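Removed: one protein chain of the complex. Kept in place: all other protein chains.
Entry: chain A
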Amino acid sequence: MLSSLTRLQRYYLYYTGIFLLFVVLLAALERAGMPARWVGYAFLVFTVSMYATIGVFSRTTDVSEYYVAGRRVPAFFNGMATGADWMSAASFMGLAGTLYLQGFQGLAYVIGWTGGFVLVALLLAPYLRRFGQYTIPDFLSARYGGNTIRLIAVFAAILASFVYVVAQIYGVGVITSRFVSLQFEVGVFVGLAGILVCSFLGGMRAVTWTQVAQYLILIVAYITPVAILSYNVTGVPVPQMVYGQVLSEVSKLEEKLFDSPTELEVRDRYRERADQYAQKIMQLPHSLTQERERLSIQINELKSSDVQMREIVLLERQRRELPQDPAQARERWEKEMYEALARSKPPLRHAEPFPGDSEAERNAQRINFLALIFCLTIGTAALPHVLMRYYTTPTVAQARQSVFWSLLFIIILYVTAPAYAVFAKFEVLSNLAGIPIAKLPGWVAAWAKVGLVSIEDINGDGIMQFAELSLNPDVIVLATPEIAGMPYVVSGLVAAGALAAALSTADGLLLTITSALSHDVYYRVFRPQSSTQFRLVIAKSLLLVVAVLAATVAAQKPGTILSMVAWAFSIAGSAFFPALVLGIFWARATRAGAIAGMLVGLSLTVYYILRLEFGGYSWLGFSDGPLNPWFHLQSTSAGVFGILAGFVTNIAVSLMTRPSPQAAEFLERIRRPGGREESP
């Protein structure tokens, strides 16, 4: 059987075998008494040195190898590499948690992120491959002519990719600091080294082959814990098949639990707290001084009595941590108020689509759900680092097949994520809710210490009600090994998988940014006569600069980093999708139309995000506070307006201007049958 495989397939089979052996060996060592911290180190060192080995062996000084892996990547492996390229730390850690918190509503991410690949397959991949250059700006510039559109495309590609790459490096910092207990900033730069060993010497060629290796690790790491959990709960180790039954159990438990008297009481308490905060905010600045005085009086009273010092210190700290001025108080109390308000609402039923109290509310939910799907699909089909991968297959037919493999490998993870969420919810509802707080299992306390789980006994009955527990979305995947009582080696495996997901995506993004700068800006616009060697020197040095820059930004821990990932989709979608699709399918689209469409789409999206998220900041020039959302759409769906405006502007301006002369020849070339042609 082994001989029927290609050489590459055999290599990766050996590689997977070695990795599994390594995991088994570590499990044995752990049983023999190796400390957990060493298990973490072993995973980190072993996987990163595997990637480094592949990276060093794939080093290259050939331009075509550096940008498009010599167009020799078979469809199957390109699919795997695209899978790893595509699935970031957000997919790996965040998706299951989002599904846990939002139930059916979270499925918008699953549908959107996979549906986009249908658009890639039908509308983009075969044409990009037939065109056969190096970057997305290359394609737009050849179709519409001129360097203006190239530079706009470069700008949009860098804008979308840079926020995304910062988020990945940030993710690496979080993983290394939590599992190997490195300092966060050190973790970020360890991650940087991990990214550079893959991409610096070998460009796309090295990135492709390490991404295949990373996909294998991440998928094993994702499925193992939930399969074991599924076996423990249902006796069948295929969670994707059996979680339907668990889901109906969950629904029954929800029915029983959510309206029980104690849950209602807890939610009432939260409502009261929200009201208190609302009152305090209304009475600013008076309420702040009052608060400070109240604490001072209490402290003085305690000091004169003979209570323990500990309680006084506690109160003094409370007084110290009071907001400094009314503006800060408003900001902090509003946050507390919204949090309490959210927890006072009846929890979502996991399987219920578009929940709401009235028909209008349900419709708003439905529209937000579909709008989010729309943005995510179009964004998926427009992210340059994914599209670039379809330049690397040997033929057009292989490019089409390779989309199939990409989607298949991605779906393996995406059908597992909802199962994670349901199993976790089952565990929480059946084993945690209603348990005395003193008797909660150990993993709850362990994650509470890191601040990802918090429990607050608001009604003071010593028992944890469902509404009293709050989980950070990232915790679901990371804590599942402990929930199911597995040894630490499984946790180490999950950390290695999350690391692989973050590193592979960061590599692809970094390569997109550097090829946009070195190929599109430096070579195509400034120095068309530069030698190929020199172009590679430029590309490699830029890679280094951009990587260090991204790591420096990530080390600052920018707070809103995860929502920035969602914005990257809207930005990429509104800038690229209309220009690419109209460019291929509508001969009449002109240069002026495309430029206008890209600018309008991009500006509208960026404007909507800025107004909605940063409306209150006067230094950005907005003095009248945050914008009211249009049609109740959140900023993560900002792309809806940008994409539609991009299409409308492109079509309108194109009809007003004269068609570009080179378009006909270009379209003739990419619309030709291309069955067996070899790489140019």
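The rule is simple: a residue touches a chain if its C-beta (ideal position, glycine included) is under 8 Å from a C-beta of that chain, and two chains touch if they have at least 3 such contacts; residues count from 1.
Basically, contacts and distances are computed from a predicted model.
Choosing from "Sugar ABC transporter permease", "Colicin I receptor", "Sodium/substrate symporter small subunit" or "CheW-like domain-containing protein", the protein name stored in UniProt for the chain missing from the display reads "Sodium/substrate symporter small subunit". Which of A:Pro418, A:Pro481 or A:Pro578 touches the hidden chain is settled by the complete complex: it is A:Pro418. Only one of A:Met34, A:Val56, A:Val220 or A:Ala397 touches the absent chain when the whole complex is considered: A:Ala397. Shown as candidates are A:Leu122, A:Ala193 or A:Val450; the residue that touches the absent chain is A:Leu122. Only one residue from A:Leu295, A:Ala364, A:Leu408 or A:Leu469 touches the chain missing from this view: A:Leu408.
Of the listed positions A:Pro285, A:Pro353, A:Gly462 or A:Gly485, the one in contact with the omitted chain in the full complex is A:Pro353. In the full complex, chain A contacts the hidden chain through residues 104, 107, 110-111, 114-115, 117-119, 121-123, 126, 240-242, 244-245, 247-248, 351-354, 362, 366, 369-370, 373-374, 377, 396-397, 400-401, 403-404, 407-408, 411, 414-415, 418, 585, 587, 664, 668, 671-678, 680.
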